[in-house]
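Read the structure below first, then the notes.
One chain of protein is taken out of this complex; the other chains stay put.
Labels A, B and C are assigned to the chains in the order they are written; within every chain, residues are numbered from 1.
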Amino acid sequence: MSSIFVMAEHRNQALADISLQTLSKGRQLADQAQTELLAVVIGKDTTTYAEKVAKWADKVIAVKNDRLEEPLAEPYQKILAFLIKERKPKIVLMGHTSLAMDLAPPLSVELECPLATDCTDISLQNGDVIVTRSIHNGKVNAAYSFAPCDTVIITARIGEFPIEEGNRQGQIEEIDFPFEEEFNYKKFEGYVAQEIGGVDITQADVLVSVGRGIKEKENIEMVQKLAEVLGGEVSCSRPVVDYGWLPSDRQVGLSGKTVKPKLYLALAISGSFQHVAGMKSAKMTVAINKDAGAPIFKVADFGIVDDLFKIVPILTRKIAELKDN
Amino acid sequence: MTLADYKYADTIHRCFRCGYCKFPVNWMDVNNCPAYARFRMETYSCGGRLWLTRAWLSGEIDWSDHLAEILYSCTACKNCEVKCPLRFNVDILNMIIAAKSEMVEAGRIPSSVKKFLENIQRQGNPYGHPRVKRGEWMEGTGIEPYQGHDFLYYVGCVGSYDTRAQEVARALGKVMQKAGVSFGVLGNDENCDGNEVNKLGEETLFEMLAEENVAQFKKLGIQKVVTLSPHSYNAMKNDYPMFNGDFNVMHYIQLLDGLLGDDRLDISGGYNATVTYHDPCFLGRWNNEYEAPRNVLKAIPGIQLIEMERNRDSTLCCGGGGGNFYIDLLGGSERSPARIRVREAHATGAGILAVACPNCLTMFEDAVKAEGLEEELAVRDVSEIVAEACGIK
Amino acid sequence: MDIIACIKRVCDTSEADAIKIDSSQRDIEKSGLAFKINDWDEYALEAALQLKEKLGGTITAVTVGPQEWNDILRRALAMGADTGIRIDHDVASEDPYIVALILKTVIQRLPHDLVLFGAQSEDFGSGQLGAMVAEMLGIPHATLVVSLEAEENKIHISRELEAGTLESYTIELPALLTIHTGINQPRYISLGGIKKAMEKELQVMSPNDLGLSVDMLIPMVKLKRLELPPKGKEAELITGQPEATAGQLAKTLKEAGIF
Partner (left out) sequence: MDSIHQALIEIVGEEQVSNRPEELYIYSFDLGTTEPHRPDYAVAPRTTEEIQGIVKLANKEKIPVVPLGGGLSLAGLAVPFKGGIALDLKRMDSIIEVNEEARYAVVECGVSQGQLTTYLERYYPHLTHSEPGAPPQATIAGNVAIHGQGDLAHPYGFNSDMVNGLEVVLPTGEICKFGSCSIGASWFTQHPLPDLGLFLGWSGATGIITKVSLRLFPCKSIRGTGLFVVENEELVPEVMYKLSHTQMAEDIVAFSQAIPPFASGLQHFSINMAADSEKELEFKQEIIWDDTLGEYIRSGAGGFLGFVRGLQRPQVSKTSDWRKGGGFEYVGSIMPVKKYPECYRRGREISERHDIPYTVLGRCIGAAHSMMFSWTYAFNRADPETVKQAREALHETDDLVLELGGTIWKPGLYGQKLAMERLDPNTLKLMKKVKQLLDPNGIMNPGNWEVSQ
């Protein structure tokens, strides 16, 4: 089997976590298929990234060009198409990120090779690449194979593949990539941070949601800190709004908002029928409740049966520590 | 959409905004319009709502989310109609509902109303739960699907799907079984009665629901219907005849009143409690049924019935009408009507707040929790009280 | 401005807890489930309608699917689309590449300043279709669009990145955008509107009408089988003293890429 490409993604001076996950998976697939793992790094100054990804790759292709400071789909597509045509890898692997959604589909059309996106598992079965995807709101798993072809493009779901320690010393090959196109049909005009105030909890990736067990308005401060350290927003169940501890635009549930965050951390929420209707399609749900029998535990992926006043302060501290190192 | 083709163009300007509609019939308070009691701004009074409708339809103000919320915070509780001294009072709710229809046809309605109506379009209930789960409430009760029984026992969406209201649906079923009433249910084949859809202004959807229900009832040869909810009772009694659905419809409390009359129900078990009864708008003001619930409660040994200041046609709406039990535009404050009403009930010294409507039931259950009165005031449907008095567990 | 909105019909599985896989192991049991326009596509339709209200022009709703998919075209017409086109082909669990090929072929024949897709579908959620069609049509594109402001021949958009950041672009028309939820408030589709839309003609064509023979429509990605995820939804409880349980939870969240 020919080589495996893994494209490492970076934004505002940091290698994306998902890239470490795809590099780990790529390494495992390459070892199994006894083939080379080539990490592709693209940017204006790729040295720091190249050294980091070298730990997983047999070879690192560092594509440098002054006009590649921001990760933009059009130039990335040009570069990857060139490299793939030149080196004919069997698998091109990248994270299922916002960039990949702009990049992967046109790339697969340009190269006329199959594409599978947001995969939760990738495996080799006697030489064939098999991928698994989670469909129908996470209620069904689908396995796919590919028609015979030279190259297969796969994007991996964030958080599905564990990061393994890399122990290689991949050889770094720097290539310049002059390109004339100005892509002025699609001018990049910079980043915009989401405006604060008037929060729309349906847009938040992380929701720290609080129920009646919070007992007083003042305790919401403690929950706010946890939400901040997680980069998320505070939401709540209906009684909290009834008490006027939080405005109604924070309310999750039938008469509040329906949310689909990546993480829904339910604190002292019993998980009433109306509330669950508003949050059941969260990707991951964690419940902390004193009552082991609380229905929320039937909906949550993880749970702690304990008093939130004990857990939340420690959890906030632990998360802060993990973020620092 | 201009004022010209609005059905009540020649009436809507007649509102003088003199504020009678804010008072209960017996004057026993100031704020009996639930939306005005909740927000206490003139825009939310009935008069404010009519003036804003006219201003919107004549182009003086534009549509906005806020305008839609003002319109949809009207729970169709009919206090304004019974109180307004002017001759056009019979059309007040028609005017508000016609304005809601304008917003429905333009597709621009509050998102919670949109979800409510879409769920009914798809699943026949406002929660959007699958139709195949509508009959789950009756598992283990021995209640049979309707086949030529004397009565159709029509449960409705709230009674079928809301966990707390399901208990009431079961209690009533057992009481009727005990009284030897011949009745059957539609289970998963039961569809929304459309009363709220009608009050929300989705005329065509209401027509479809009514036509389909009438056709279904006729196909099954149903003559008599007993409903759990006053909302279903209202639609079937007052609106279905327009779709030549002329069934003998009664609310369950009228049936119980009759059963107690011919003592087909042994309630000697009694029910020792001080009880205050809340008149649901669609039983009271809409259909003038005030005495049957009181007869039933007074007939039960051990019950001491106390009236709240605002009773009968002066009742304060629980805030759950006009779809608000789900849409809930009046929630989120100690001024929510359900919480005002729960405080009023508690003030009478009663330990039990008796209701005769699943919507009121769910609104007051939440309000009692919000007021922290769980230990002092319990919310019970009259059928649950009768069940206990009959020794049904 | 001539706008094309591509929409898909999906079954509403959010409410059904127990989903069963049918005997073919290639699809789910759909009896008892309701069908609707894919959420993302409704936001795309609403975006098209708001552009039409501002700049005038026409909206054509296009879908690739069997006969029962006419209902979502009716809803699109009821919402305000001018024409509805269905390409009669049973998509089932096809490789999006095939659907893209069909859509590209039909869109090429229609005047199009702007082509709108939903960012992904509720059932398969591949998120590939729009960007593929853009490449096939040779027009610029952007996915996950959360705001747009159109002018005569260009459009300013912002699209969603991770961690709540947005990036903005100005793109020359004709262009293709895939629309993310939250960009607007899709209007309600009244039953009265649907009834009126019943009278409107739908254009139905087959792949052959577009010159696409069966052998051109062979998927490169092939579904092997469906299976239910491992059983039992009981929260995995983390037990012990607060110090341990909180620590363990923090680690689990880190691994899940939450922070």
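The rule is short, and it goes like this: contacts are C-beta pairs under 8 Å (C-beta built on N, C-alpha and C of every residue); 3 or more make two chains touch, one makes a residue touch a chain.
Since we're looking at a predicted model, the values are computed, not measured.
With respect to the full assembly, the chain omitted from this view is in touch with B.
Per the touch definition above, the residue from B:Pro85, B:Gly148 or B:Gly180 contacting the chain not shown is B:Pro85. Per the touch definition above, the residue from B:Thr43, B:Ser111, B:Gln216 or B:Asn238 contacting the chain not shown is B:Thr43.
Residue-level contact of subunit B with the missing chain is found at 10-11, 13-20, 22-23, 26-30, 39-43, 48, 51-52, 55, 60-62, 64, 66-67, 70, 85-88, 333.
In this section, only the chains that are shown with their structure count from here on.
Once CA atoms are averaged chain by chain and compared with the all-protein CA average, the nearest chain turns out to be C.
More inter-chain C-beta contacts link the pair A-C than the other of B-C and A-C. Ranked by distance of CA centroids from subunit C, the top chain is B. Once the centre of each chain is set as its mean CA position, subunit A and subunit B turn out to be 46 Å apart.
Remark: subunit B and subunit C have CA centroids separated by 38 Å (rounded to whole angstrom). Chain contacts: subunit B has residues 128 touching two or more partner chains. Shared interface positions of subunit C, defined as residues touching 2 or more other chains, are 14, 16.
For subunit A in complex with subunit C, the residues that touch the partner chain are 11, 16-18, 21, 97-99, 101-102, 104-106, 108-110, 113-118, 130, 133-147, 149, 158-159, 162-163, 184-194, 200, 202-206, 229-231, 262-263, 280-281, 284, 286-287, 297-306, 310-311, 314-315, 317-319, 321-323. Taken in their complex, subunit B has these residues touching subunit C: 104-109, 111, 113-114, 117-118, 121-123, 128-132, 202-205, 208. Across the interface of their complex, subunit A is touched by residues 112, 127-128, 162-163, 326-328, 331-334, 336, 339, 366-367, 369-370 of subunit B.
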